[in-house]
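Coming up: chain A.
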Amino acid sequence: MAFRSPSLAMLACRLALLGGIAVLLLAPWLFDSEGLAVLTQFLTLLVLALMWNLLAGYADIITVGQHAFVGIGAYAFYGFAALAGVNPYAAIPLAALVALVAAVPAMAIVFRLRAAYLAVGTWVVAQVFMLLAGKLPGFGFGSGVSLPIAVAQAFGTDPAGRYTTIYLLALGLAAVTLISTWLLLRSRIGIGLTAMRDNEEAAGALGVNIVRARILCFLWTAPFLGLAGAIITLQNLRISPPASFSIIDWTVFVIFNVVIGGIGTLEGPILGTALFFVLRAYFSDLGTWHLIILGVLSIVVILIEPRGLWGLLRRVLPGDLIPVSHRRAAAAGAVRAAPERFEPQPPA
Partner candidate 1 sequence: MVITPSAPLLAVEKLSVFYDQFRAVDSVDLTVTPGEIVSIIGANGAGKSSFLKAIVGQGGRVAGSIRFDGQDIAAWPTSRIVGAGIALVPEGRRLFPTLTVEENLRLGWDVGRRGGMTAEEVFDLFPMLREKRRVPAGQLSGGQQQMVALGRALLSDPRLMLCDEISLGLAPAIVNDLYALLEKINRRGIGIVLVEQDISRALNVAHRFYCFLEGRVSLAGVPRATGRETVMKHYFGS
Partner candidate 2 sequence: MIDTIANVLLQGILLGGLYALFALGLSFSMGVMRFVNIAHGDFIVLVSFLLLVLTTALGLNVFVALILVLPVTFAGGFLLQRFLLQRAAGSDVLLPLLITFGLSIIIQNGLLQTFGADSHVLAGAGTLQTASIALTSGIYIGVLPLLTLLTAVALVLGLDRLLNYTRLGSHIRAVADDVAAADLIGLSSGRVYALAMGIVGVTVAIAACFMGLNMNFDPTSGPDRLLIAFEAVVLGGLGSLWGTLAGGIVLGIAQTVGAHFDTAWQLIIGHVVFLVLFLLRPQGLFPKY
């Protein structure tokens, strides 16, 4: 790092974050359809990363099955919009609702398993959902089906307008996901989970029921994953079990992104997902090598710094970019307040 002081580095990070937000807000004017499509993918993957991180980084639920809820969201959206004839805009929140409902029975199984068993357990559940989706009449069985033109056109009659609408939906979803998750983590429940994760005895003293908090988090992620599934379907214009329930696209990449970026922070998933898109821009023609490189990179990163690239940066930076814990925020406040004590007393 070429920065001479930590606060300069912090400033640079803040500027990068603000710059990124500005670019995202102005994107419809800055980019063509192709660029917007890539940004839409970025935002949906960011939502998936934030959700996986909420579970694995805070709620101690390491899932390898989150693609299930993406797929359920996709199929539900198709079902409402294409089969039931519901207004396509209304079909999006309905897809979230279906994902939430599906999370309830999944929870019964998942929460009886602990730790690593839970991980494979979620995978089995996801596998069952995927196989069942391939048996649904009306959804094209194993090979899937395209979204009717009418549904797509409800989001814009010309492709350019449609890309913009879908992009704005994805941007809204990402913003809502990020802000609500941030608020959740700063709530008493989130503080309890963070304390629990950091093995602090305070966890019990905070009076947070950890089991209930974990259940809340699990249910919390389902609708967001379902919404992401709906937007992904809008973008790809088709559903199929292997694509809508793709473990590689919606779970493997996501885990790598979060791990490389930094698990258990809010900055990590953002950094990891952004890096993923930068790498993909350069390595897209590498095919399978792309995944091999990501796999090696994630193993190397966690062996060097289990808190990922953000963990490495955090050694230089004086604080979080997006502070989650009140304690740390309070500590930062105390540092800022401290010099006041040494201010010369105003003359009487």
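The set was built so that all candidates are chains of the complex that A comes from, given by their letters.
Everything that follows uses one rule, which is that contacts are C-beta pairs under 8 Å (C-beta built on N, C-alpha and C of every residue); 3 or more make two chains touch, one makes a residue touch a chain; residues count from 1.
Predicted model only: the values in this text are computed from it and were never measured.
J.: Can you tell which one of 1 or 2 makes contact with chain A in this complex?
T.: 2
J.: Which residues of chain A touch candidate 2 once you look at their complex with the stated criterion?
T.: Going by the criterion above, the answer is residues 56, 62, 64, 108-109, 112-113, 115-117, 119-120, 123-125, 127-128, 131-132, 135, 247, 252, 255-256, 259, 263, 287-289, 291-292, 294-296, 298-299, 302-303, 306.
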